[in-house]
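Every protein chain but one is kept in place in this view of the complex.
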Amino acid sequence: MSLLELKDLTIHYFTDEGVVKAVNGLSLSVGAGETVGLVGETGAGKTTTALGIMNLVPNPPGKIVSGQILYNGEDLTEKNQIEMRDIRGRQISMIFQDPMTALNPVLTVGDQIAEVIRLHEEISRSDAYIKAAEMLEMVGIPAERLGEYPHQFSGGMKQRVVIAIALACNPKLLIADEPTTALDVTIQAQVLKMMNDLKQNLGTSMILITHDLGVVAETCDKVAIMYAGEIVESGSLEDIFHHTAHPYTKGLFESIPSLKKDMKRLKPIKGLMPDPRNLPDGCSFCPRCPYAKEECASQDPKITEITPGHFVKCPYWKEVHLNREDL
Amino acid sequence: MYKYILKRLIMLIPVLIGVSLVVFMMLEITPGDPARQLAGSDASEEAVEQLRDELGLNDPAATRFVRYMWNACHGDLGTSYTTKSPVVKEIINRFPTTFTLACLSTLIAGCTGILLEIISATHQYSFLDRFATLFALLGVSMPVFWLGMMLIVFFSVKLAILPSSGFSTPLHWIMPAVAVGYRAAAIITRQTRSSMLEVIRQDYIRTARAKGQSEKVVIYKHALKNALIPVITVLGLQFGAGLGGAVVTETVFSISGLGKLMVDSINARNYPMVQGGVLVIACVFTLVNLAVDVLYAYLDPRIKSQYGGRVKAKKLLKNKNEAKGGGER
Partner (left out) sequence: MSEQVQLDKKKSMKEEKIRAFMKNKLAVAGAVLLLTMIVLAALSPIIAPYGFDEQNYEIARQTPSLQHLAGTDELGRDIFSRILYGGRVSLTIGIISVGIGLIFGGSLGVIAAYYGGVTETVIMRVIDVLMAIPSIILSISICAALGSGIVNTMIAVGISSIPTYARVFRSSVISEKSKEYIEAARAVGAGNARIILKHILPNSIAPVIVQASLGVAQAITTAASLSFIGLGIQPPNPEWGALLSSGRQYIRDFPHMVVYPGIAIMLTVLALNLIGDGLRDALDPRLKR
C-alpha cells in the first residue's frame, strides 16, 4: 500500500469573480521512500494540491469539493483541524517557495525549529533547543547561529532553515513546493543535493513540486505532469522522459532549448493555459494540442495505463509516442 | 544603539533652536502690545513706554532672540508678564497635571484598544467584532471636546456623580481621561486591526500552521508579536501628543494644565510664557518620539541590528554547551 494516495481530488475556490477550478479529479500515489515530481506550469494547481493534502487551503474561498486523500489508509479529508495538527509537521511536512518570507522575523531561528519539535514531542525546552541545534548542523548551518534572526541569513540559508524545520520531527512525507525556484542556480544545486542526502538518510518520501524538468531528472523516481488541475501523464522517470505519451509533456520537452541540436527558433507550446474559471469542455489541453481531433473538444479523455505504472490521459498517445524526437 | 541615541539627542538642539525661532517669529507678527496690555488701557503713553523698556521690548529682534536663547541655555525662560513669576516655575506647576492626564488616557487607550482588537481578531464577524468596529469608527469621528461636554452633561448634570471641572481628585480625572482616551483607544484599535490583517496574510503564518501549531498560538505568538510593534509606537505617539496638546480638553474641563496655559498665554500676549511653554512642549514631544523610535528598534530585531544592537545569540548556545558537557564544539 502506498504512503499517500490522492483519489479524484477536486478543490475549488469560490470567489466573487466565479468558481476557480484549481484541482479537478486529481489522482496520484506516493510510495514509501519515493520522490514524486509534480510538474506543471504556473497556474496548473500544484500548490493548491499541496495545500489540500495538508488541509491548509485558505478557507474562504477554497474548499475540497470531493475526492479522498488517503494517508496510510486513513482519509485526511475526514479529519478535523485538531487531528490534522497532529499530522502537520510530524507525519507530513511542507516547505514553501519563498524562503525570504517563510520565517517569522521576530523569532530566532532556534525558536522556530524548537517550536515544531516541542509541538510534537514530549520534550523539555532545553532538549528541544539541543535537537534544534542538531538539525541546523544537519542542514549545514553552524549550530552557534541558533540565536540569530532570519534577516541575518541569506536566501539559501533561510531555505535550509525551513528544511530543518520541516524535517525536525522526521516526517514520513515532505511536500516541497518549488523549494529552489527563488534561489540562485548554484545554491539551487546545493540545496537539492542536501535534500536528497537527507531524504536518503531519513527515509522520507517527497513530493517535489517544480516547473523545472532538469530538477526532476536529478531528484525524482516518479513524475506526474499536471495541467489545468489534472494529472495528464504520470509514470517513472524513465517512462516520462524516454517514452513520453501526452502531447503536453511532449510540448514541454520540446520547448527546452537543446545544447546538442542546432536550433534556430525556440518551440513554445502555442496558446495559454486556460482560465480556471472557464475551463473548456472536453479535454482541457485540446485548444493547444497539435494532435487534437474533433471529439477532443467535447469528450473528456479517460486515463489509460500504457505500461504498468505509466498512465496517460489521452486517447491518441500512440501518435505522440511514435512521433517523439529523441532528447 | 547608544551611538544612535546620542546622535538623535544631539539633533535635538538644532530642532529646539528652530522651534524657538518659529515661535519667536510668529510672536513678532502677532498683533498686540504686551506692554500696553499689562499697563492697562488708561495708562499714560510714557508709562507704557517705560514698561516696554523694562521688558526689553524696544531692542532689535535679533538681540532679543539671542538674549532669549542665551538665557534658555541657563535654564531661565523669562518671567511671565501676567503673574510675574518665572516661566519655568509656572510650567513645572502645570506639568504634573498634563502628565497625569496623558498617562491615564494612554493607559485607557492601550488596554482598551489592544484588548478589543484581540477579541475581534479571534472572533471575526461576531457581535463583538462588529461592536469593536463601530466603537472605533465613532471614536475617531467624535470631536474630543464634544465628547467631554457630553460626558459632563450626562455624569455631572444629569447624574451628578462626577465633578465637571478641576483635576484635584481621582474622581476629577475620570471624565477627561475617558474623553481623551476614547479617541486614542479608537485609533489604537484601528491600527491594531490593520496591522493584524497585514501580518496574518504573511507567509510565515502559513509556515506556523504547516508545523501543526494551534490557531490560538499562531495568533498570539506569531501574529500578535509582529503586529503589535507598529501599534506600540502609535501608542507612544499618542502619549506624546497628549502631553503637548490636550488643549481643548483642558479647556472644557477647566483643568490648569500646560495646554490651557498655552491658550491663555497666547490670548494675553504673554510672550515669555508662550515661548517657554512651546519650547518645553516641543522638547518633551521630541524626546517622546525618540523614546518611541528606540522602543521600536528594540522590539523589532531587524531594526535593532541595523542600529548596531547586539542580538543575543550567545546565551542559548551557552546553555546548550553546558547541557552537553561542553563537548564537541
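As written, the chain order gives the labels A and B, with residue 1 at the start of each chain.
The rule is simple: a residue touches a chain if its C-beta (ideal position, glycine included) is under 8 Å from a C-beta of that chain, and two chains touch if they have at least 3 such contacts.
Just so it is clear, the model here is predicted, and its values are computed rather than measured.
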Which of B:51, B:132, B:184 or B:247 touches the missing chain? It is B:247
Of B:132, B:255 or B:278, the residue in touch with the unshown chain:
B:278
Cross-chain touch to the chain not pictured, restricted to B:101, B:262 or B:294, is B:262
For subunit B, enumerate the residues touching the unshown chain of the complex.
14-16, 18-19, 21-23, 26-27, 29-31, 137-138, 140-143, 145-146, 149-150, 152-153, 157, 241, 244-245, 247-248, 251-252, 259, 262-263, 266-267, 274, 278, 281-282, 285-286
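One rule holds for everything that comes next: only the chains that are shown with their structure count from here on.
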Euclidean distance of C-alpha centroids - subunit A vs subunit B, Å:
52
Where on subunit A does subunit B make contact in their complex?
54, 56, 81, 84-90, 93-94, 96, 98, 101-108, 110, 115-116, 119-120, 126-127, 129-130, 133, 143-149, 151-152, 162, 165
List the residues on subunit B that touch subunit A in their complex, please.
202-204, 206-215, 222, 225-226, 229, 299-302, 305, 311-317, 319-320, 323-324, 329
